[in-house]
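A quick write-up on the structure given underneath.
A single protein chain has been omitted from the complex, and every remaining protein chain is retained in its original position.
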Amino acid sequence: MIFLIAVIGGGIVGTLIARELNKYVEDVWLFEAKTNFGMGVTKSNSAILHGGYDDPPGSLRAQLCYKGNQLYTQLQKELNFDLKRVGSHVVAIEDEETKYIYELVKKAEKNGVKEVRVVEKLELLEMEKNINPKAKRSLFCEIAGIFDPWIVAMQAAKSVRINGGRTLIKKRLVEVEKKNGKFLLRFQDKSEYFADLVINAAGLFADDVAKLFGDEVPEIFPVKGEYFLLSKDFQYVNSTIFPVPTGISKGCLVLPTVDGGFLVGPNANRVLSKYDTATTREGLNEIREKGTKLVPNLNFRRHLVKTFAGLRPETEKKDFHIDVGKSGAIHVSGIRSPGLTAAPAIAKYVVEYLIQEKIGMNLYKRENYIPEIEKTPHLIHIDRNEWNDIIQKDPDAGEMICHCNKVTKKEIIDAIKNGARTLDDIKFMTRASFGECQGGFCTAKILKILAEYTGRDPREINQNEDGSWIVNAKVRI
Amino acid sequence: MSSSQNLVKELTCVRCPLGCKVKIEYTKELEVLNISGNKCPRGREYAIQEISDPHRILVTSIKVKKGKYLLASVKTTDAIPLRLFDEAMKIIEKLEVEAPVKRGDIIIKNFLETGTNLIVTRSVERL
Partner (left out) sequence: MKYKTDVVVIGGGAAGMAAAYRAKKEGVDVILLERDEDTGGVLNQCIHNGFGLQYFKKDLTGPEFKEYAKERLEDIEILFGTYVLEVRNDRTIIFVDRRGIHEIETKALVMATGARERHFNSLPVPGKRITGVFTAGLAQRFINLENLKPGSKAVILGSGDIGLIMARRLTLEGIKVEAVLEIMPYPGGLERNVQQCLKDFGIPLYLSHTVTAIEGDRRLEKVIAAQVDYKWDPIPGTEKEFEVDTLITSVGLIPQTKPVDFVETDPGFLVSNTNQTSEDWIFAAGNCTVIFDLVDYVAKEGEKAGKYAAMYAKGEYKKGKKVKVRKGENIGVIHPIYIDPTQESTLYIRVSKVFDRANIKVLPLDVEVIEDEARPPEMIVVKLKPFDENIDEIEVMADELISKLG
């Protein structure tokens, strides 16, 4: 009989767990409720690779964050995504904040993080010309980085597909039944699947999903973080700038994004609904003020591209909860910051510790496993001669569709070949329409290409989920 | 007749982008008493028409079959009564031409008996 493992939740944690399992078991099935992978908690956050120096020593977070950071080097080679280790500064501005920097040094030591050092004022202002000139000193961590987490999730899902697993979208789990020692999973679209082992990595909804198995995990409450995205027109900072934290969160940061823009945020406000991703007037004012304290010359009027908000799955004890439930299902819940960084280590923890050691399942590495995944390169970043050769074989590689982020028709068509069906799929897979004009110029073109290459009418194409339509009628029938 | 019973309208002439502020004084019987503020005779003409039966150029699109574009833009060669716009659109919605069409091609002659023609403003090549 076929042994089947189901992973519930296609965020960065779920996809990396599925990928890790897939190294041993071919039949790994990944179920995602949304229309693409990495579109939940994974998408809307600071997108930072943390150094691991500031998690509470002894916590699961501390155990997995630094390890995760190290695993990213190999992961980046295999999954082929952009990762820039630009470093991070925790900046003390007020006098009383400076002692915190030394506390952090001790914490880093306890967490086994060697790649940190204290940077004094002069050097700091040399490294970061736009930060508050009142800054006293900082803790610099050279292994901290920036990346696009949703790309990691999408590439990990692709790697599962390539290695014989299945990845399914629009699958919202609504009911679980135990039948003959197997789990019967029922989804909102009425489909049913049997699984021998289930891993719940449902992010914000991990506690709700655990309940479907009759298991208890710490309650998750959503904490909203709001952000400003600024354009690439002015180089505000070179690395991630943290303030000295207040206790609730790591505070409001200013940092570069991998494609050259800048993020300012987040704040941290507990909200009632797990669907409340609306920005608020108060919240935006709060991060504008806090961001300006770190980098006084932030020009929101000239450089603002967009605002957005994301939700973080927080629990009372503020630590990851990763364990086997009474039902036998594995619950990976409470994955709050530094979840993105820890994700590859979480995947190994689940597969190597929980499944192999704790449950005692014998798994053997597959010989035919292919770790490396190709990705259409962002042509603007490759060597011009190489790009020219690609155009000779495929003229679409020479047709520029998104002018802000310089994305060609070939890159969009490749994304469609890789499963893109919505405007957001194209946006997050290729960065087309992600730039300063926010799709003002290219949306009509992308809609046309999507319609043509997926054989649909533009009226059937959504931004993301069902109901997020773009156009609804023809002018002349 | 005392001047208080006369009507006054301050208009913005739409005949060209200058947008002259034209002031027209007239009686209830639409007898024009005075026109001021216009920089050319078109402003006078406009003001008189505006109080009785405003005219506008209609611009929209018609469907093109087998063309490089799905639509060809069209306009009336001169202003037509605004009150005819709904009726005009109902006719235009049903029109369909086959590419190629050229700028200036007449789609409907003497459109709605207004003495103006409905003409193509965008040339559309055949695909």
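As written, the chains take the letters A and B, and residue 1 is the first residue of each chain.
Operating definition for what follows: a contact is a pair of C-beta atoms (placed from the backbone, for glycine too) under 8 Å apart; a residue touches a chain by one contact, two chains touch by 3 or more.
Here the structure is a predicted model, which means the values were calculated and not measured.
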Touching residue (missing chain; options A:Pro245, A:Gly419 or A:Pro458) | A:Pro458
Missing-chain contact among B:Val8, B:Leu33 or B:Ile57 belongs to B:Ile57
Hidden-chain contact residue, picked from the options B:Val14, B:Val32, B:Ile48 or B:Ile108 = B:Val14
List the chain A residues touching the unshown chain?
-> 228, 277-281, 283-284, 288, 300, 302, 304-308, 380, 384, 387-388, 391-392, 395-396, 398-400, 403, 406, 436-441, 443-444, 447-448, 458-459, 462-476
Where the unshown chain meets chain B, residue by residue | 11-14, 16-17, 19, 21, 54, 56-57, 59-61, 63, 69-71, 73, 75, 82, 85, 89, 103, 121-123
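To be clear about the criterion, only the chains that are shown with their structure count from here on.
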Would you mind pulling out the distance in Å between where the CA atoms of chain A average out and where those of chain B do?
-> 55
Chain B residues touching chain A in their complex are 61-63, 70-71, 93, 96
Seen from chain A, its contact residues with chain B in the complex are 475-477
